[in-house]
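Before any comments, here is the structure.
Every protein chain but one is kept in place in this view of the complex.
So, chain A:
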Amino acid sequence: MIDSTEMVKKVFTQKSGRVDTNRGDEYYNSLFENAKNRLSTLREQEPLKDIDMMDVIESEGVNRRDFMKWVSATTATLMLPPMFAPLVAEATELMNRVPVIWLELQDCAGNTEALLRSSAPTVDDLLFDVLSLEFHHALMAGAGHDAEHQLDEAMEHFKDNYLLFVEGSIPMGMNGNYGTIGPSGETFHDHLQRISKHAAAVVAVGTCATFGGVPAASPNPTGAVGVMDIVKGKPIINIPACPANPANMVGVVLHYILTGQVPELDSLLRPKFAFGYRIHDNCERRAHFDAGEFVEEWGDVGAQNNWCLYKVGCKGPMTFNNCSIIRYNEGTNWPIGAGHGCIGCSEPDFWDKYAYQRPMASANIKAPTGGVEKTVDEFGLGLLTATTVGIGVHAVASAVAGKKSGEEGEDK
């Protein structure tokens, strides 16, 4: 089993340089001061819960040294310099001051399942000691009007202070009536608008909530869109992937507590700490790509020797995400580890553009000849620009996107 902590350290101590995440001393010094002030303000606030996080951590059998080890890895995951580690530790201890409301809209509950598998902190710490999880359809005890009152009360009590997590897309077809909720038959659209109104920030979890995901795949029968197409005038953080990695959910919460602001985001509103580089940059099979060793078909000699999956459709070179580093289920594995190519699940429209088991003809990836990396990098940049433009017309684009045309076939 691979130690994800070690992986994180390795990646962040090597000279990658491909994605410039170092913002310079001035930026970090200023952020550090902000974070320090923020934490001292939080310290003075009336705690929601009278719990000493260190007590909790120690009662779980984790000693201070292990905790600090986790903190340093988390600091690295958040792409912050080591000087932030003590502040991350302090932020963790103050996590119980962040109330969370979690909505399920046009979803499959995959992100809820992912949240349940959170390992740092574990889900029982999340539920009992860390977050004030005020409303969560799939986990809460109350039902019917009791559940509804719980939501209303939490919104009032934590007005302008709660983080709103949204799982699932929002159907806009048929006047939004493909999904309704609430006593007055509120559409998902109106429901989201009402509950996001007094949120401190809105976190779209999973690719359905960020970019429309599965329901928005061509021909997008319900006119599904993501949260950022609906909610305006609020900080929005997108944590795409299908499902989103719980490490990135917790990372966003930590960063928020630490700095009082959303983490630095890319043009698709994804935190750069998680989506600042491509799967391909840190892939365990990368050496085989560089050496020109490919799996040509499932189960062949290449597959048995863990060669590069590009030719059986891996979209790692086009996909921005940190799963090659943090993996899933506490570092147990990840799709490429299990011999299946990346399907690009953290990118917009990936169901129509990436999620098939053939290489992308338009990728223009020339492997394994000289100058490969340059070509691949150019592609990566080009793609990012293209999707940035694409997002503005996202709903339209996905509706007209051809499912397969012109995207198949190998690149010789």
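The rule we apply is simple: a residue touches a chain if its C-beta (ideal position, glycine included) is under 8 Å from a C-beta of that chain, and two chains touch if they have at least 3 such contacts; residues count from 1.
Operating definition for what follows: contacts and distances are computed from a predicted model.
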Chain excluded from display, named as in UniProt, from "Spore maturation protein", "UvrB/uvrC motif protein", "Nickel-dependent hydrogenase large subunit" or "Ubiquinol cytochrome C oxidoreductase": "Nickel-dependent hydrogenase large subunit"
Of A:A217, A:L269 or A:M360, the residue in touch with the unshown chain: A:A217
Identified contact with the non-displayed chain, of A:T75, A:S132 or A:T210: A:S132
Option from A:E264, A:E293 or A:E330 whose C-beta touches the chain left out: A:E330
Chain not shown, touching residues in chain A: 1, 48-51, 59, 106-114, 116-119, 122-124, 127-128, 131-150, 153, 171, 174-175, 177-186, 213-215, 217-222, 224, 242-243, 297-299, 303-304, 306, 327-330, 332-340, 343, 351, 355-357, 403-404
